[in-house]
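One protein chain omitted, others in place.
To keep things simple, chains are lettered A and B as they appear, and every chain counts its residues starting from 1.
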Amino acid sequence: MINYDLVVVGGGPAGMAAALKAKEEGVEKIIILERAETLGGILEQCIHTGFGLHYFGEELSGPEYAEKFIVQVEASDIDVKCDTMVLDISDDNVVTAVNKTDGLVKIQAKAIVLAMGCRERPRGALEMAGTRASGIMTAGTAQKYVNLDGYMPGKKVVILGSGDIGLIMARRMTLEGAEVKVVCEIMPYSGGLTRNIVQCLDDFGIPLRLSTTVIKTHGRERLEGVTIAKVDDRLQPIPGTEEYIECDTLMLSVGLIPENELTKNVGIPLDRVTNGAVVDEMRQTGHKGIFACGNVLHVHDLVDYVTLEAQLAGKGAADYILGRTPGEAIYVAPQTGNGVRYIVPQKINIKNPNDVKLYFRVGKIYKNARVVVECDGNVLSSKKKVKLAPGEMENVVISADVLASMNDNSTLSVRVEE
Amino acid sequence: MKKELTCVACPLGCQITVEYNGEEVISVTGNTCKRGDAYARTEIVNPTRSLTTTVKVDGGVHPVVPAKSSKPVPKSMMFDCMKVINAASVTAPVTIGQVLIPDILGTGADIVATNND
Partner (left out) sequence: MIYDVAIIGAGVIGSLTARELSRYKLKTALLEASNDVAMGATKANSGIVHAGFDAVPGTLKAKFNVKGTAMMAKYCEMLSVPYKNNGSIVVAFSEEEKHTLRVLYERGLANGVEKLRLIDREELVGLEPNIADEAVGALVAPTAGIVCPYELTIAAAENAVSNGVEFKRNCRVTGIAFSDGVFTLETTLGEIKSRYVINAAGTHSGEVSKMIGDDSVEIVPRAGEYFILDKAVGNLVSHTIFQCPTELGKGVLVTGTVDGNLLIGPTASDIEDADDTATTLEGLNEVKRLASKSCKNVSTRNAITSFSGLRAHAKSNDFIIGPSSANDHFINAAGIESPGLSSAPAIAVYLAYLICNDFEKIDLNPDFDGVRHDVFRFRHASDEERAAAIAENPAYGRIICRCETVTEGEIIDAIRAPAGARDVDGVKRRTRAGMGRCQGGFCGSKVVEILARELGKEVNEITKFGNGSFILFDKSK
């Protein structure tokens, strides 16, 4: 058995920022366990720019954003094991991991930060009919093939899902010489940023079909085409609207799912909406000493917010390890009011002496609405927003003063007023 | 003449109307902030875009290294730039920030590596 103060599971942006913050806060022995060959996580294949505007005030590509943290980790005495897979976390914080050089290792941790990221929803989850031809892949897999491996995964492409990954891949494939025939989106609105629709689709004349989905794949061996159809209000295909589109590749960008298998195995309670752990304001899960941050906690749209969240988790883990927590916690759970799908953190220790930021997502697009925060029946704030969209994470700040005024019977809620 | 634009300066995505006369912009309306005004004026006169792609590497860990234009290039030249980039190759080691193709097609933009390899 090896001993570490802090074990960080995952060496992407969340894991690195959490480890660095914990180090800065005085934690001595820290190790990052990363399953890929290098640190950086999914950023390594996200070669487009648009990262870091909030955190660094400059527009970076994914690898550049990651590099800023990799350099710091390498300059520190944080241990890193890449190509290492965590298999299990026990109830008493023993981490079992495996790799080629060390074999099976067991690490006793004082605290653990979970930063495993997320995975893409595959075809099977979609109930798409048709053949099992090759050429049907997630947008992320295609992104790896073209950006890291240097191979074209397709020449005539249909993309299902207009989230940012789908849009970015439409541009990438076009620039590399492929023909992107159409991007279909089952919802009546795009899940991606407007700027990406303009820069990735409009610039290249790629049509975006809203309220449209792929209902069938064709081709015995390699994909030969897909049938698309309009959908009704219940997202069911409308008979008579089918259209055949010839293509050799179908890329799916139909949602991300936090990778919480380890979390579930430890028995940590999950939030049914986020599919991530239920956490407090320092991102501590329901299991003492285990923290979670980044996309494993809830799927973010901006890596900058992942970094900020991971720093909270790193600070929380440091406080826990160094015994700096302010006694028995008193938790208040912020309630999701009208229009709010989820809030992270799901609970706040009102003894926390600092301001707490609540991150949330809305369930549909709102124009000129108000975000209202209420505490014990009093409106704390009512902020006008020109636009609210499910694809864009919002936040409100609960000040330390407000927290200090609360007790264990207090209520706190966030809602949208149209 | 009038042209409708969707602003890409920030996630808000304002619908902007630009009124212009040949190359001269007369008015910009619909924008929420100054950045929108600036975006609209450039977009009418000389639209530009940042270019991100990969460049072939010989002898590296990966067969390609990610790269970007050091500043936006004219939108109309993106595919011409890609032709130059696709014909180029560099020898490992490549370091992040290294200029791989200087002043591509006279645009003043360098193609620089955005990762090590």
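Going forward, contacts are C-beta pairs under 8 Å (C-beta built on N, C-alpha and C of every residue); 3 or more make two chains touch, one makes a residue touch a chain.
Computed from a predicted structure; not experimentally measured.
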Review point. Who touches the missing chain here, A:2, A:133 or A:273?
Key: A:133
Practice item. Among B:25, B:64 or B:77, choose the residue that contacts the chain missing from this document, as touch is defined above. Key: B:64
Study note, to complete from the structure: From A:99, A:338 or A:381, the answer for touching the chain not displayed is A:99
Revision key, fill the gap. Residue list for chain B contacting the dropped chain reads 54-56, 63-64, 85-86, 89
Revision key, fill the gap. Omitted-chain footprint on chain A covers residues 35, 83, 85, 87, 96, 98-104, 119-120, 122-125, 127, 129-135, 137-138, 140-141, 144-146, 149-155, 176-177, 215-218, 220-222, 237, 261
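We adopt the following convention: only the chains that are shown with their structure count from here on.
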Check your understanding: From the C-alpha centre of chain A to that of chain B, how far is it in Å?
Key -> 27
Practice item. Report the residues of chain A in contact with chain B in the complex, numbered from low to high. Key: 44, 47-49, 59-64, 67, 146-150, 172, 175-177, 193-195, 197-199, 202-203, 386-387, 392
Study note, to complete from the structure: Touching chain A in the complex, chain B uses residues 6-13, 32, 49-54, 56, 62-64, 66-68, 75, 78-79, 82, 96, 114-116
